[in-house]
Structure formats: structure tokens, C-alpha cells
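Provided herewith is a single structure, encoded as C-alpha cells, for subsequent inquiry.
Only one protein chain is missing; all other protein chains are in place.
Right, chain A next:
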Amino acid sequence: MQSANVNRLTPYLFLAPAAIIMAIALLYPIGYMIYASFLDWNPSQRIGEAEFVGLRNYINLLSDASFLESFWVTIKFAVVVVSLEMFLGVGLALLLDRNIRGMSLLRTLFILPMMIAPIVVGLMWRYMYHPTVGIFNRTLKSMGFEPIPWLSTGDWAFASVVIADVWQWTPFIFILSLAALQSLPQSAMEASRIDGATGWQQIIYIKLPLMLPVLIVTLLLRLIDAFKVLEVILVLTNGGPGLSTEILSLRISRTASEFRELGEAAAMSNYLLILLMLLTFGMFFYNKAMEARAARLRKAAEEDL
């Protein structure tokens, strides 16, 4: 689109403010962090005074059993919560994809959890998990069962943070799957119904394959976010007991603020960033490939009629 009053500079003028801010507050810090990861640096020093130690931070981390444990806890957490959320969210969407009264109110109620601050989510679950005043142990006690040590033993603490995250983020998958379901071509659904497909057959052979591109993107978006999680766990367990819930973000912030090892925290951040980078570009290319595939499937479904 070129006309007399649009000159070559116009697009750059529109982009300039965003580019400048992102350069100052994202790109520069990331460059700074990469540099800092090669230093033995603590918060009382200016960065210029810190000693250059090459790859030492990276190598030390790889031989540090507790860092590897954190890395493993992070991956385990992300994989467990995202699989549960996908399963529940898609299931809910399939269940609620019908004409019922009050659907828009229901959707609103279901997205409430994801709008609440993670700090507050942590707070209310910590209250519910409370050994004596919490609702779970109160209910168990009134029914004559033994109380559960929700946050005080490793396995239960891990389960507890998983439950809180699933509560907060299943709605995300639910809403996106429902939107995907409702935009499926009705013709394909009717055709299969006339051919005598049962509800399950429709789900497995028509709905899920047609939703696949959206589901993959949703999955990757959630996975990226699950690797960023921090506040809920900070409030619930602060990483404990032991290292059972110490995810990487928490470890980075603790290494920086408690142990004052900024260089080492920067190196950890880089490991996390590399992992997320791989996921993001994976998402980008998978998305492209899947869009093409969905177009083919849709065409095939229409030709079937």
C-alpha cells in the first residue's frame, strides 16, 4: 500500500516506540544476562568489578545434583500439569459443546480462576490445605479419616501444587477447545451422523482430528507458561519440603536473592531460556505445518458430502 502521503519511513515511525522499549527492557537485559553468566558476580558489586570465569558457572551447574533435581522437578511439573489440563480441558469442552441455556454465564464462571493473581491462588489453596483449619482435612476428619499432610511431605506437596495449577489453568484449555469445537464445519458433523456414527466415533474420528492444530498450539502455549510458573509454588511450599517442589524459576530467584550468586543465577536462566526457545520455535513450525494439514482435512470433509 503506497500512496503520496506514505513515505518509506512511516512503518519505522510506527514501530519505533515498541522497538525502543523492547530493546531497552528485554533485549539489552538478555544480552546482559548472557554476559553475567560468565562472571562470578554478587549484588554488592558493579558488573564491571566482577571476575570473568568463562564457562565455570555452566559447568558447575551440570555437576550440581540439586540443580539437576530442580531441572527435573520443573520438567516433571510442566509435563504432569499440562497433560492433566489438556485431558480435563478438552474433555470439558466436548461435554459442554451443546446448546444449553446459560452457556455464556458458565464460560464466564469457568474463566474466573485464570484471572486471579497467582499469589492469591497460592494463598487460598494454602488456606484450604491448612492442616487444621483447611477444608480438606476438616472434611476428612468429620468423615472419620486420617488427615493428609498436604504441604509437609514431598509427594503430597508436589501433588498439592499440581492440583492448584490444574485448578487455575484447565479453563484456558477448556475455552480454547470449546472455541475450536464450535468453529468446526457443521456439514462434516451432520454427514457423519447420517452415516450412523456414534458420539464417541464422532469425537475420535472427526472432532479431535479437526481440532488438532488448535490443540497443539494450545498445548505448547500452556507448556511454555508452565515452565514460567513461580508464584503459586512460592506461596504454597516455597520449594519444599526438601527440593520436592523447587522449580527452576524459584531456584533462580533464590540463588540471586538469598545466595547472592548473580552469575550462577544468570547461567541457570540461560538453561531455562534455551529450553523455552526450543519449545517456542517448535510451536511456530508445528503451527505452520498443522494449518496446511487442517485445510486439507476440511476440504476432504466437504468433498465427502
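Note that a contact is a pair of C-beta atoms (placed from the backbone, for glycine too) under 8 Å apart; a residue touches a chain by one contact, two chains touch by 3 or more; residues count from 1.
In this text, contacts and distances are computed from a predicted model.
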{"item": "Protein name (UniProt record) of the chain left out of view, among \"NADH-quinone oxidoreductase subunit J\", \"ABC transmembrane type-1 domain-containing protein\", \"Recombinase RecA\" or \"RNA polymerase sigma factor\"", "value": "\"ABC transmembrane type-1 domain-containing protein\""}
{"item": "Of A:A65, A:V133 or A:A292, the one touching the omitted chain in the full complex", "value": "A:V133"}
{"item": "Residue touching the undisplayed chain, where the options are A:I175, A:I206 or A:A301", "value": "A:I175"}
{"item": "Hidden-chain contact residue, picked from the options A:I59, A:V79 or A:M124", "value": "A:M124"}
{"item": "Interface residues of chain A (partner: the chain not displayed)", "value": "1, 3, 5-6, 8, 10-12, 14-15, 17-19, 21-22, 24-30, 32-33, 36, 43, 46-47, 92, 95, 98-100, 104, 106-113, 115-121, 123-128, 133, 135, 138, 167, 171-172, 175-176, 179, 193, 198-199, 202, 214, 217-218, 221, 224, 227-228, 230-231, 234-235, 248-250, 252-253, 256-257, 262, 265-266, 269, 272-273, 276-277, 279-281, 283-284, 287"}
